[in-house]
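Working notes, beginning with the structure itself.
All protein chains of the complex are present and in place, except for one that has been dropped.
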Amino acid sequence: MDQLPARPEHLALPDAEPVVALRGLTKRFGKVLANDSITLEIRPGRIKALLGENGAGKSTLMGMLAGRLAPDAGRIEVDGRKTRFASAREAIAAGIGMVYQHFMLVDAMSVAENVLLGQEPGFLLSPRDMERRVAELAVRYRLEIDPAARVGDLSMGEKQLVEILKLLARDSRVLIFDEPTAVLTPAETFRLFEALWSMTSQGKAVVFISHKLEEVLAVADEIAVLRAGKVEAELRPEEIGSKADLARIMIGKDVLLEVDRTAAEVREQVLEIRNLTGLGLADINLTLQRGEILAVVGVAGNGQKPLVEAVCGLTRPPRDTIFILGKPWREYYADPDWKHTLSYIPEDRLGLATMRNKNLVDNMLLTTRKGFRKGPLLRTGQAEAKTRALVKRFDIKPGRVRVLAWQLSGGNLQKAVLARELFREPRLIVAEQPTQGLDVAATEEVWRRLLDARDMAGILLVTGDLNEALQLADRVAVMYRGRVVAQFPVTDQEQVDRIGLYMAGVTES
Amino acid sequence: MPALRVIKRDEPWKGGALVIVLGALAFSLGAGILMLAAQGKSPLQGAVVLWQGTFGNVFALEDALRKSVPIFLCSLGVAVAFRMQVWNIGAEGQFALGAIGATWAALSFPGLPAFLLLPLMFLAALVAGGLWALVPAWLRLRLKVNEIITTLMLNYIAILLLDFLVFGVWKDPTSFGFPMTPEFPRAALLGPIGGTRLHWGFAVCLAAGAGFWAFFRFTLLGYELKAGGEGARVARYAGLPYGFLVGFVMTVSGALAGLAGCVETSAVLGRLQPSLMAGYGYTAIVVAWLARLEPLPIALASFLLAVLRVGVENLQLEMQIPAAYGSIMEGLILLSVLAGQFFLTYRLGRREG
Partner (left out) sequence: MDWDILVALLAAAVQSGTPILYATLGEMLSEKGGVLNLGVEGMMSVAALAAFLTAHLTGSAWLGLAAGGAAGACLALLHAVVCIGFLGNQVVSGLALTILGLGLTHFFGTPFIGLAAPGFSKFSLPLLGSLPVLGDILFRQDALVYLSYLLPAGFWFFLQRTRPGLAVRAVGEMPAAVAAAGLHPLRLRFFTAVAGGGLVGLGGAYLSLAYTHLWTNGLSAGRGWIAVALVIFAFWKPGRAVIGAYLFGGVMAFQLRLQATGTNLPSSLLLMLPYALTVLVLVFSAWRGRAAGAPAALGVNIEPEG
């Protein structure tokens, strides 16, 4: 993680008129004021970083700039003229393009088809011609990609390059990147930065949204810090003394998301994975005891999902490879108890962990229903009372139980899922990206509860956030291409320093 | 660009469902009445005849009550399946199979007393309807075959099977070539309740409706079915026996439609004949969707659409309008309800200047 490139002698273009200016932009979602009268200027040839914690309003702001959301108040000026974008199409026509966190690519089509969609050279198409054009574009900006490849077969880093090519093919003047490095290895991150510098040197304006301080300091010419929907400060990197200074502006505190972790008592083994090969994994050997947290880190797409799905019973692993609470997988999943067993807190809160159109009581029963059964019947009264109690204890807003899952904010939804799963008093918890998209307050609360849960369980923490892993875990395992390439205690500083290398597949020879 | 834009509501529109259904009914009735003009008939006269054939006439309402029985039972079955996002379009065919099962029992055991014969007929109908639905369910679970088309194809096949039996092995030798089975023995007939004009099928409906409500409200299995509607992935997450649930839901769905077939044959026709098939299975789908899969609204909607049918019959009688007119109304009602349900989640608002 500390392996980021030093900023080269990158000459920002001299001050030019802003390509895009945001003046007093405001956006509300229901009662939440996501953006409060924001004013910013974006100039050509510069990389402007938009820094802020989750929930500060960065994505909403860029959503408006990219035409996907309509502002409730304020205006956008392009080349000094007031414009209004009724759709993404109009924003793109005005030269503003966005590379989203979740790629908007058609897996079934080729790279060239994806890049040139909406930009085709003529009415009749020739695949060869399209591939040639895309190849030329890639060469011009020094991006390595095969135009004929099927997008569904590409890695995350390559898919991101396709997204960039899409914008370049449109001669976009402003390119917005929403948390682009979440899915990249450190090496790919460096390549991305080089691409960004290449683009700005050719006159493009780049907006780089992030909550990662190191990257922002490494790549940006200007930094705008957002907090609670407002622009808290606008600075240049030279003006910043330390990461701590920046953090303070970002969240208003000196603290950089750190937790006090005392070691817990380690007891019996709750999970054993032995020579697991298959399902996209190779030769996985892991053990987990009650009382400890094992963090599994790595760039997304290197086997974490298959591992989690196998352990949690969503896919079937080969025989005698996974043992849960001492039982072989098959035996455990034949008839699992609801209490004192495995609890899975998935990444997909709304689609998997909860039922979006059902209320909190129904959602609470989803994994605890057997605890409320009386023969063939269900004790709904008791379940409702219990749900009320949990809502109160975990302070889940709004305080009613009859709200539907989709009406809850990310933080409250995660708290609800946690409340439910902890109620099951599990012995083994699998938590997948538990604080993704949560603000600092919610993140700290989730962390605290996970640490407390060590009293009763062993926790397998799968996360892409290295800070989270290092703060919470006792041991760390790094995954690359379906293998565990390194496993070590978090106190081993030498290994911790090499995590970036491990994530990129560089192991000791 | 219009000054309106679409805004998602913060919470679902309370009471909106009823407004939408009423609006849809009004719209469809209006459009349907106007359509009469295209055939050279007077819309005004059509409206009057429709009224006379429905709410303006006690006998018509009684007739509608009778007709709502099969619609209600089939619709309960449809709702059970739809709650789990299992698209059982085969109520019509399962209805036919239920009638066939009941007929088999009635014709094979004519000597049995009513307290034995009737339960036997019910059982045969439940089993026949349930199995007919289980086939597409099995195909969906084992081979991932789309159940919409399989249940539908089985509708066509079921009706042809009924024809085959009624023209063939079960044909009444004394019927002068008309396709129908012999009359059922008295013991096989569901008679009227006391001195009223209602038959015991109503009791069946009450029992079925109450059972449906209680099942989903109080039982563990009912909860699991509701949760299963979220899909196979969530089912696996929560450890729900998804395969079993799909099979169960389809069997119950088919059994309920089969029950409807038995009741209709036994209480209304007294024998098996092709005129049994009046499209109740398809009306049931419209009812289920209108009623958002809840039992009490299903009862109301069943009655409403039965009233519509009786009214259309009157139109047929008085103005020679083909019976298919009812289908037009049902189709329009369903389409307008579908469109209207948009406003449960969204509303229109002004775009900022």
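Order of writing sets the chain letters: A and B. Residues in each chain are counted from 1.
Note that in this section contacts are C-beta pairs under 8 Å (C-beta built on N, C-alpha and C of every residue); 3 or more make two chains touch, one makes a residue touch a chain.
This is a predicted model, so every value here is computed, not measured.
Enquirer: Given the contact definition stated above, which residue among B:T54, B:T150 or B:T181 touches the chain not shown here?
Expert: If we include the chain that is not displayed, B:T150 is the one touching it.
Enquirer: Where the complex has a chain not shown, which of A:G80, A:G118, A:G203 or A:G326 is the residue touching it?
Expert: Reading the full complex, the residue touching the unseen chain is A:G118.
Enquirer: If the hidden chain were put back, which residues of chain A would touch it?
Expert: Interface residues of chain A facing the absent chain: 29, 68-70, 87-89, 92-93, 98, 100, 104-109, 113-114, 117-120, 122-126, 166, 170.
Enquirer: Which chain B residues touch the hidden chain?
Expert: 6-8, 35, 38-39, 87, 89, 139, 143-146, 148-150, 152-154, 156-157, 160-161, 163-164, 167-168, 282, 285-286, 289, 321-332, 334-335, 338-342, 345-346
Assume only the chains that are shown with their structure count from here on.
Enquirer: Just curious, how far off is chain B from chain A if you go by their C-alpha centres, in Å?
Expert: So the centre of chain A lies 47 Å away from the centre of chain B.
Enquirer: Which residues of chain B touch chain A in the complex?
Expert: 1, 5, 10-12, 217-224, 226-227, 230, 233-234, 236-239, 351-352
Enquirer: Over in the complex, which chain A residues touch chain B? Could you list them?
Expert: 30-31, 70-73, 86, 312-314, 333, 336, 344, 346, 351-353, 355, 358, 362, 365-367, 369-370, 373, 376-378, 380, 403-404, 407
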